[in-house]
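Heads up, one of the protein chains got dropped from this complex, but the rest are sitting where they should.
Take a look at subunit A:
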Amino acid sequence: MRIVVLVKEVPDTYGDRKLSLETGLADRAASESVLDEIGERALEVALSFAEKHAGTEVVVLSMAPESALATVRKGLAMGAGSAVQVVDEGLRGADMGLTAEVLAAAVKRTGFDLVIAGNQSTDGTGGVLPAMLAELLQVPHATALSSVEIGEDVVRGARASDAGTMTVSAPLPSVISITEALPDARFPNFKGIMAAKKKPFETLSLADLDVDPMDPGAARSIMIAVSEKPPREAGVKITDEGDAGEKLADFLASNRLL
């Protein structure tokens, strides 16, 4: 079985993240870049399956600038067998439609039985990509899974939707996305980091994938304005001297918050 895991480099949410007010694009220099945690969890699902099922190939796939190479490589250090990174200047500012087309073309090229993605990235938080990808690949999607059971020709899991929890199943090949209810990912160890250097790492361009970012047949979403909200300012801060509860009740009452 071949499992393709989608991973993404994102600005670290532990720091302040910046958008360029000129281009509207993420300011990559403003914060640390990391592998998005939800993608690591998706990789963990694939790796723990592969450990128990010999003959499973795990491929990490990312569409990212060249600078993200080290981040994508972390997927190899964690245990993936190979990596594919789509790098192309024509992808700068790509919307979700173009991203889905690129990833679908790369997944098709690699071949897959199962694609695993995180349900939402921490930067874009779009949450639409797995379904778009499934549509383009003409396979079922099973999104937002909080548990995953991979069988020989079927994938099954619990899906907590807004109305309740459902059990869904999809025949393979399929695209699934997982939530952070799934276990934390493993840390790469020294052996893994050393082994990663020898693993196949393929870099693809738009031409390799035969995707035209300016395709006149597809409408694209574009950013037309961006502005920064003024930071919130701190108000009153008191130290409890035995009457803080009462003072707080007065504050709430005087602000008509009761």
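Keep this in mind: a residue touches a chain if its C-beta (ideal position, glycine included) is under 8 Å from a C-beta of that chain, and two chains touch if they have at least 3 such contacts; residues count from 1.
Note that in this section contacts and distances are computed from a predicted model.
Protein name for the hidden chain, per its UniProt entry and selected from "2-iminoacetate synthase", "Electron transfer flavoprotein subunit alpha/FixB family protein", "Urea transport system permease protein" or "Quinol-cytochrome c reductase, cytochrome B subunit": "Electron transfer flavoprotein subunit alpha/FixB family protein". Residue in contact with the omitted chain (choice from A:G81, A:G124 or A:G192): A:G124. What subunit A contributes to its contact with the hidden chain is residues 13-17, 19, 24, 38, 95-97, 100, 119-120, 122-136, 138-144, 146, 156, 159-171, 174, 179-181, 217-229, 232-240, 243-253, 255, 257-258.
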